[in-house]
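Following: one structure in structure tokens, then a few remarks.
Only one protein chain is missing from this complex, and each of the others stays in its spot.
Each chain gets a letter, A and B, in the order it is written, and its residues are counted from 1.
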Amino acid sequence: MSTQVNAHHEHPDVVGSRNKLGVVLILVADIAFALSVLFVYFYLKQQDVGGMWLPRASEGQAATVPANAMGAWYLTLLAGLGLLVNNYALRGARTKNPTQINLGLGAGALISIVLFVYQIIQMRQVEFTVTWGAYASCYFLITGLSALHFFITAFIGIGNWNRGRLGLYSNDFWHIDIANVWWIWMVVSSLLGAFALSNS
Amino acid sequence: MTTVMNHKNPTASHRPIMERLNVVTALALGVAGAVISYYLAQKFLPENTEGSVMKTRHDQVVLIGMIGWFIGFMTGIGALVGPFRWLMGKDLSHDENMYLAGKNAGISRYFRYTTDHKVVGIQYLVITMVIFGVGGILAMLIRTNLGHAEGGWLHPQAYNAVVGIHGIIMIVGTIIMVTGPFGNFIMPIMIGARDMAFPRLNALSFWLIVAALAPILSSFFLGGITTGWSAYNPLASQSPAGMDGYIMFICIFAISTMVAGANITTTVVRMRAKGMTWTRTPIFIYGTVASVALALPAFPVFFLSQIMSGMDRALGTTFYDTRGGGSGWLYENLFWLMGHPEVYVILIPAVAALMEMAPVFTRRPLFSFKIAVMGIAGICGLSILVWAHHMYMTGWAPLLNAPFMLTTELISIPTGMLFLVLVGTVWRGRLWMTVPTASIFALLLNFMIGGITGIYLSDVPADAALHGSMFVTAHFHYTLMGAGLTGAIAALIFWFPKMTGRMIDKQLSWISFWLVQIGFNVAFMGMFMVGLAGQPRRVEAYAELFIRGNQITTGAAFVIMTGMLVLLWAVIYSWRHGQKAPMNPWQSKTLEWTVPNPVPLENFETLPIVTSDPYGYGKAQS
Partner (left out) sequence: MSDLQTKKPQWWKSKDVQVTAGLWVVFSALIAVIGGEVNARPMGEPASETMANTIHIMRMFTWVSAPVAGLVAAIAAKALMQKMHFGDNPPPEADHQISDSPKATALWLVVSALLCLFALIFGMVVLQKDNNTLLDVHAADINVTGQQWAWNFDYADSGNFQSADLYLPVNQPVHFHVTSLDVVHSFWIVQMGIKVDANPGYITETAVTPTKIGVYDLRCAELCGLLHAYMQKKVHVVSQQDYNNWVTSHGGTI
């Protein structure tokens, strides 16, 4: 039986590179999704149908004041930090330095949890609710999807850290490399979200 | 061989979890998940508060129940085993992977989370047939109601639900009908690989579709949907809870499509056999990849539109409600951004399959392989730029009508290239008459009619007369069914011997072919006529002047139904009792015909090395 094209017999670099392509393709779908969210936000803002993008005060309900977008920028910075520590872990894997791997992946796992929790906290702190017009709808769409992103990041982060400390990345560390791609997307998508929310 | 597991953990004395999970546990956990979530939601969700325009607690409860079904079903089928084993750092062993691949497992492997692409291909074939069966029954209900001008055979609410669910089910069915069974079973062998790039994702993409069927079928019991398959908001927000079933169906199917897209694309890009350069890659592979690669960015837009629809219904957001700053045009843009590329997702694999068959049955090379590839690429590229031709009449941006008319009419040029390839291939070829051969000619007829009627529709002034009428319905049935389904059925007959080891009964398939093609053309020609005369779409009753056209269509629909039932019988009968197929019954030159029936688990003894394209008929050497 040939040793080619059999996942458990193939060279790890072949498998890893292939898996990376798969992740990139899934990200293509996610990118299209994110760009559509931006389209929703700016289209509704531009249309301002009936002046209800940011409704004025009415009986029993205060005016909708947009959330402070700084929170979204902080999340973007934090995601950037996560990317940096994952890179650190990746370099540790390349130089076969287990301490560096564990440190980097551990920090990454921690950061990913913080990202998720902090996103939820921000969503709970706003003055408006989800029913307060088009901006509010978009705000919760963006932040809710962002929370989902960070949840997935936490899963990847914790998984990688656990696998790292079990020594699974001493030779073949493609999973850390692929996590890098994911972290880059986390930074970019957070940036897109922060950009939108800064232009309310 | 009983268990194949290497029990590393001495305390695990009984069968590991993975071996216990199958469709039965999936159903059980799915139902349990649905019931428990529904009950908890009913009990603990707060009542509706003031200030929300459209939200209802009922939708929240229904959606939570459906999410409970989804999580339960996917847990019960074993989809979570892989991710959690990864998380824990206990990757699957070789034996476990062989178990998942269904090694030595017999028929039970079709009922669980099996990773072997050949099993997944057969599973997709069966589920596609189920989907077409349900969609077909709904079609017959529609046509029976439309056999009388005054309607009334179905209550208007039931009629709208039948129309809408027929539409969305058929759209999903036509999306998967070629890339599902043949993209999965045949494609990896055709490129000389042992399996796909991500076998576990392959199983996932299939079982997601099974999970998705429950919500959409439950729609009927939840009051149905008020909209057509396009689920336009704001009408969708008025719909009973059946709309939540539609929303869940699309959300789950979107994940399946995304996963399948990544899998198929990576497989073709990275796992072609040695020597299979891009110029030696069969045209069917191009068609398959183009379709799923186009769906990758397109479908998420639809996914988002449905999430937002669900949020409007359940949470009181106002994405589509103008009273809250929302816009119906937002929905229409999102929908059609997906909706137009989507029809090429449906069409291209079917046409590519027929292009793959044409050289085999004319015993000559494919005419201008390069043009075929360019045509496919051109269609895919342009398809992202035409969506607002579905919105000419909405009034959303009258100044954009002309640019979209331009891009839409331009798409006729790469489409024409596909015609050129097909007629070029039958020109001066032999004529080995089989149902696939006849299907090529049927495609030329049906696709021509579909294409030209599309040109009328692409013209803004003509669209003012035709949009929203039965003319449109006839046009897209000509393209998706007359062209698409014809190609898919031909693909089934062509690849049946490799997938089942038997030939499909010739007589039955010929009878089916003629019944379906003649019935189809009569039915939908009649539909063009009533559309031109002014009958709107999606109506359950109509003016007297449309009676004759409708009766013709209804009568012919029964002919189509008979033809499809004959095909169904042919498939079932031949699968069990059909003539045993030789390894290469069509004497085709593509790689899938070099492996024996039944195809071994890992496809090839030794991986092939490719030295030329597979169209070397009539030349000195191939």
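Assume a residue touches a chain if its C-beta (ideal position, glycine included) is under 8 Å from a C-beta of that chain, and two chains touch if they have at least 3 such contacts.
Bear in mind that the values here come from a model prediction, so they are computed numbers and not experimental data.
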Residue touching the undisplayed chain, where the options are B:386, B:405 or B:599: B:405
Residue among B:232, B:558 or B:573 that touches the chain left out of view: B:232
Hidden-chain contact residue, picked from the options B:384, B:420, B:522 or B:547: B:420
Residue in contact with the excluded chain [from B:221, B:278 or B:432]: B:432
On chain B, residues whose C-beta touches the chain left out of the figure: 151, 156-157, 160, 226-228, 232, 234-235, 238, 322-323, 327-329, 360-371, 393-395, 398, 401-402, 405-406, 409-410, 412-413, 416-417, 419-420, 423-424, 426-433, 441, 444-445, 448, 452, 455-456, 459-465, 467-469, 528-530, 532-534, 536-543, 585-587, 615, 617-618
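Quick note on the criterion: only the chains that are shown with their structure count from here on.
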Footprint of chain B on chain A - complex, ascending: 1-2, 4-8, 17-19, 21-23, 25-26, 28-33, 36-37, 39-40, 43-44, 47-53, 55, 60-61, 129-131, 133-138, 140-141, 155, 158-159, 162-163, 166, 168
Chain B to chain A touching residues, read off their complex: 50-53, 55, 83, 86-89, 91, 94, 97, 193-195, 197-199, 201, 258-259, 261-263, 265-266, 269-271, 296-301, 303-304, 307-308, 311-312, 315-319, 322-327, 329-330, 333-334, 337, 602, 604-607
